[in-house]
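With one protein chain removed, the remaining protein chains of the complex are shown where they sit.
Right, chain A next:
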């Protein structure tokens, strides 16, 4: 099988399964959904992510048919679904509370929707068995919902909503009631089932990790609007706004004034020569001074008039080290490499008396504007010695959060800004060389961050 990338949203010929067209939903004065248009494609696992009250549940309830849009239309397979009540839609929903019927057995719960369709007994039995097998619930078929565990209930709810083979399955915070371990396992199970059945899933969640894990695309919502809808990678690595960057994962936000960097290859070299100059004050300039003592004007005259005849001519050319061996030059080249800075982009003046930050991926059009540089903690380096990096900032370790596999260092920068740097704990804690109150260098590459306008 050829590994074609699944991204119908980039394919202009792909026909979306669901289309929101200028959908607005108001409850009295309150606007829950504010004029939203977007598409969801077949076989997608689409996540609506946002804090509580952002309208994500309203969005889902409109798809299920429990709410009607105040304005705009929702198309399912090209057809306006507004006139269809929930029981006439090829859409099923898995409820947050699971909403299992307490008076019916697991088997009857799963069969409930099929019976309403007036299918034959054999057909129903076959489909229920299939669903029980898919969700590994065979031995619980006769039990009542209160006789099984939370994880099993969750699977019954999933089996029940999948039994009718809907075109679209809606999942309302499906894993909220499960503990962390079980949630993780269930996330993979969900993805697996989604792949097996080929059903389009729309999941509502406030757990960004969950959304990132399961979804093919994540729509980040805030106050009735979709702020950004894209793949988890893009959402994480290239958030379109401060809100998205802040909402998804941990992030360091450094505010500053943007200034355009000169473009072209020259810019890189000037930047390179500029940056070291900034720490010359700290490191003695011994290396650049000539090694041998040089005579002054009078000494030269004396030499030329007198000593020349006794000692021979003076060597004017400065003394040089022997040329480097091939091994030495190779090592030097590799040492310089991580320090190479791409041309263009912007610099960000973020604090008085501090070197500006270089963001070669920044948009030069932002020059002269206030911008925010968003850098993920895991993209920050932390070291005691000044690292060879495009951006290196001095700071002091205030706090260390030990998370087992990782440690997060809270570092206070020169202007009081707190940043978080995350480092894998490759060594045991006792051998950790950075500790509280240590003066450290925070470093990151010129492309590590994302420059966000106001």
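Methods note: contacts are C-beta pairs under 8 Å (C-beta built on N, C-alpha and C of every residue); 3 or more make two chains touch, one makes a residue touch a chain; residues count from 1.
Just so we're on the same page, contacts and distances are computed from a predicted model.
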Checklist entry - Quick one: the chain not pictured, UniProt calls it what, "Putrescine transport system permease protein", "ABC transporter ATP-binding protein", "cysteine desulfurase" or "Chitooligosaccharide deacetylase"? => result "Putrescine transport system permease protein"
Next on the checklist: Touching the hidden chain in the complete assembly: which of A:97, A:149, A:415 or A:435 does that?
Outcome noted: A:97
Item to check | Residue of A:8, A:69 or A:113 in touch with the missing chain, whole complex considered | outcome: A:113
Next on the checklist: One chain isn't shown here. Among A:6, A:27, A:66 or A:436, which residue touches it?
Outcome noted: A:66
Checklist outcome for this item: Among A:25, A:160 or A:217, contact with the omitted chain is made only by A:160
Checklist entry - Touching the missing chain, which residues of chain A? => result 64-66, 85-87, 91-93, 95-97, 99, 101-103, 112-113, 116-117, 146, 160-161, 164
